[in-house]
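Written below as structure tokens is the structure these notes are about.
All protein chains but one are shown in place.
Naming follows writing order (A and B), and every chain is counted from residue 1.
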Amino acid sequence: MNNTPWTRKDLLSLYDLTKEEIVFILDTAEEFKKVSQRKIKKVPALRGKTVVNLFVEPSTRTRISFELAEQRLSADIINIAADASSLRKGETLLDTIKNIEALQADLIVMRHSAAGAPNFLAPRVRCGIVNAGDGAHSHPTQALLDIFTMREKFGRIEGLNVSIIGDILHSRVARSDMWGLLKLGANVTFAGPSTLVPREFIKAGVRVCDNLKDALVGADVVNLLRIQHERQRSGFFPSTGEYAKVFGLNSDSMKYIKPDALIMHPGPINRDVELSSALADCPQSVILEQVTNGLAVRMAVLFLVAGCLK
Amino acid sequence: MNNTPWTRKDLLSLYDLTKEEIVFILDTAEEFKKVSQRKIKKVPALRGKTVVNLFVEPSTRTRISFELAEQRLSADIINIAADASSLRKGETLLDTIKNIEALQADLIVMRHSAAGAPNFLAPRVRCGIVNAGDGAHSHPTQALLDIFTMREKFGRIEGLNVSIIGDILHSRVARSDMWGLLKLGANVTFAGPSTLVPREFIKAGVRVCDNLKDALVGADVVNLLRIQHERQRSGFFPSTGEYAKVFGLNSDSMKYIKPDALIMHPGPINRDVELSSALADCPQSVILEQVTNGLAVRMAVLFLVAGCLK
Partner (left out) sequence: MNNTPWTRKDLLSLYDLTKEEIVFILDTAEEFKKVSQRKIKKVPALRGKTVVNLFVEPSTRTRISFELAEQRLSADIINIAADASSLRKGETLLDTIKNIEALQADLIVMRHSAAGAPNFLAPRVRCGIVNAGDGAHSHPTQALLDIFTMREKFGRIEGLNVSIIGDILHSRVARSDMWGLLKLGANVTFAGPSTLVPREFIKAGVRVCDNLKDALVGADVVNLLRIQHERQRSGFFPSTGEYAKVFGLNSDSMKYIKPDALIMHPGPINRDVELSSALADCPQSVILEQVTNGLAVRMAVLFLVAGCLK
């Protein structure tokens, strides 16, 4: 671990990182991607280390991706799901974390519905904290896998035009992508129903569009966010059918897109809502490659933060 | 893996297999049975391979049996239970499976309430699919463990008289036993309330009985299916007490059975419904040996299909 620019025991948000740190994670992830392509998909990097996956908000795919990353690093793994947790018994979150620390855990991978929870906890424990999504705040490994996938395809991030479309307001993915992409020199556009695209992001350097066409023209990457049906019930947009017509990506809207543009989605897809079924499976779609790269990025992050524990 | 007659990356149904393939699994399972009798119950056969247990229908004992088999083969294991799965978020089953594949999983052990789900998925993914029960269609490892247990006790399957008693209509166990046993040359009898024993199985070569006595006389094996209480509520039979009197196996009905006949049950037992408590624990009962053999059979299946992945 000499000569590494990585010195953090936690990964909380891409907002905190320098360009060099982000690039270093991506470079490390490239190495780890090869592990999952071997016959024996395992390295002993975290053998005898304990990783606790504390998911206080339900998640299947992020939890599985982290758990597999931990297995391939040979860590010992404890899963704690919200429902089973003693949180229900009225214990404070800090007490829960202090108890996990007292079990000599090394890393805590944490998802929580409250924005800022990992930032509050990280300076208060010896364990490393990896944020697996906190409220609408941050989801750094999702952004890293998005950026990794773009870099793998285009060979660079600088100067890429990336359009992120959908419910920006509630999306930790959009925020995380934005911080990472801006640091690496990409041009970021947000588009979606005006109730769901806060104009304050303009100050951060983002272009904001009210219509899909403007967001698609000239884009190198189109990243479609998942529409949460409960948002519709809350009146943010009239109906999912209406949403699909105005902001869904389908063969009609494809005419505005460059032929080598990438279609991305954090999953799980609502087929024929934010993305037509045909396009989800078309050659420009790299949605499943994102999943594959997520594993590599998470292996890299776990490996790097574990190397900075005292 | 040279000179093996096994060439399939999936185990979907015994209906698909040749007699030689079934016998080859049973022979392989005999070898693996020894592993669980060692002091160190582990072999490195699947080290560095990832097995995902995708149980979209609840199950404890089949899931545990598979999970232990995977551990004893040294695989890395991910458990996905229906409730936790992103299936709830409206993703299609094929998308779920494609995502698991993108994580470079090697095998998916799958239980699903929809008959045919594994058959639909298997040709669409690189991963091997092992059917752990799909609707009322197939449960091949249960049938293999039943047949393994019979073969272990009698030294052969050919010519054995096997009577399967209970709710044949809804039973994937009965169907799977039937296909396997017929291929290996056994004589199969189905018995149970007439609402629950479809006569169409006669065409497949099965004898169908309306009363217990006819099914018991001459039987080498009596396999009792579990009565699902919800069937009774649906009116398929009047009451569990009534069922116990007419089709339950107890000391009265034992007089019709050969003294060396085996009593089998897939578990969990409803004591004093389909099987009297005394008989469940009598020397002719091999119910717990079925559990032990299930582990050996599942180790063999996982090992064989893993050897056929590209």
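We take it that contacts are C-beta pairs under 8 Å (C-beta built on N, C-alpha and C of every residue); 3 or more make two chains touch, one makes a residue touch a chain.
If you're wondering where the values come from, they're calculated on a predicted model, not measured in any experiment.
Contact with the chain that does not appear here is found for just one residue of B:68, B:169, B:217 or B:308, B:68. For the chain left out of this panel, the touching residue among A:95, A:158, A:210 or A:252 is A:95.
Interface note for the absent chain: among A:28, A:50 or A:187, the touching residue is A:50. The chain not shown here touches chain A at positions 47-50, 76-78, 80, 84-86, 89-92, 95-96, 98-99, 101-104. Counting over the whole complex, chain B has residues 36-42, 58, 60-61, 64-65, 67-68, 71-72, 81, 229, 267-271, 288-289, 291-292, 295 touching the chain that is not drawn.
In this text, only the chains that are shown with their structure count from here on.
Between the Cα centres of chain A and chain B there is a gap of 40 Å.
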